[in-house]
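Shown here: the complex without one of its protein chains, the others still in place.
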Amino acid sequence: MFSSPVLLLVLDLLGTFAFALNGALTAVRAARLDVVGVVALGSVTALGGGIIRDVLLGTLPPLTFSDWRYLAVAAGGALVAFLFSRALTRLNRPIVVLDAAGLALFAVTGAGRALDHGVGPAQAVLLGTITAVGGGTIRDLLIQRLPSVLSSGLYAIPAMLGAAVVVVAASAGVGAVLGVPVAVGAAGLVFAVRIIGLRFRLDAPRPPGASRSS
Amino acid sequence: MFSSPVLLLVLDLLGTFAFALNGALTAVRAARLDVVGVVALGSVTALGGGIIRDVLLGTLPPLTFSDWRYLAVAAGGALVAFLFSRALTRLNRPIVVLDAAGLALFAVTGAGRALDHGVGPAQAVLLGTITAVGGGTIRDLLIQRLPSVLSSGLYAIPAMLGAAVVVVAASAGVGAVLGVPVAVGAAGLVFAVRIIGLRFRLDAPRPPGASRSS
Partner (left out) sequence: MFSSPVLLLVLDLLGTFAFALNGALTAVRAARLDVVGVVALGSVTALGGGIIRDVLLGTLPPLTFSDWRYLAVAAGGALVAFLFSRALTRLNRPIVVLDAAGLALFAVTGAGRALDHGVGPAQAVLLGTITAVGGGTIRDLLIQRLPSVLSSGLYAIPAMLGAAVVVVAASAGVGAVLGVPVAVGAAGLVFAVRIIGLRFRLDAPRPPGASRSS
């Protein structure tokens, strides 16, 4: 057990809430869905990454499905976004910031949970990244948009960085518990790199010879 | 064991047949696919919801894959639809009615199977709904259409209602077997609400301030 169960739960529920708000606001903004569509898209965005992670870990039923707190936070967050969508969707910023927050929190908790299940370091980094980008990828598939992970500047890279910080910290102090400083530091790093990348329109390298305008 | 295995099997195979016809006719109509595409889309529509349910329950391999009867009914239904597609696709109604029938049957059997595996009532209602809408969602993703569950009037709500009837009936008579009257009543309720919703163009509430025309 590398990780503190309480810390993981708190960060996980915060990430679930952030992605539920983000997915629901995306549903209102991009596709003008009704309340069922909004709650469905918010919940899938919030829970999808953890479900893919648990399928790949082979720990089924998925935690995010069997633990009612995840379901309640996901549905509750989506409903809140639905009710306040009039105020919130005028602004582009909340959607982007909430997405970055979910990305940051899930990169850390995904890597932590993967380590707890005894996978290797490469797999743990990968699972942290997949947990972080998975829900948003399902969201984009459902509303017929090119997934952010494939297109949107620095998206997977900060998640990978944050997951790597968690894995390195865990292997540096084997047996120790993933503490608040490491978790918050790693999540802060993901969030900062993501937001800076958006602010300055940074991109990962494109194929040699490909023109920048797509 | 809340449910009668024979009753669940019969309703499941009827739902599989309905969704296989629906998916295959959708393939012919929306995308003019060849026979392989038609059978593939019919089968995925018919089996997809049950596969997602079994992944979320952690009961792998999925019943709909390991039991050859599901595979045979799914492929057979899709082939029947392929052969008679000339007559059937002129009409919009069969596609809609078959979809409502599959939705109704799978909401009931999905909730029943979930209860049999000992999940909580909220999860059982959710799993019934997911079983009902899952296959159609994969169908819509594959042919690049906004999924019905996100957009199409009363779709998830009747499924949820029917699953809730099953769960309430089971908890009212703990240990009793899900009988024909409850199963048929719940499925009839789903079907009726879905068709009435379509007939009168009923929608779930839209976000406050959002215009109705999307």
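Labels A and B are assigned to the chains in the order they are written; within every chain, residues are numbered from 1.
Everything below uses one rule, namely that contacts are C-beta pairs under 8 Å (C-beta built on N, C-alpha and C of every residue); 3 or more make two chains touch, one makes a residue touch a chain.
Here the structure is a predicted model, which means the values were calculated and not measured.
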Residue in contact with the excluded chain [from B:27, B:73 or B:159]: B:27
Per the touch definition above, residue among A:72, A:150 or A:196 touching the missing chain: A:150
Footprint left on chain B by the chain that the document does not show: 27-28, 31-38, 40-41, 51, 55, 60-62, 65-66, 68, 71, 82-83, 85-86, 89, 141-144
Where the missing chain touches chain A, by residue: 55-58, 60, 119-120, 122-123, 126, 137, 141, 144, 146-147, 149-151, 153, 155-157, 203-211, 214
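One rule holds in what follows: only the chains that are shown with their structure count from here on.
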Chain A onto chain B, rotation angle from CA fit, given as a multiple of 5 degrees: 120
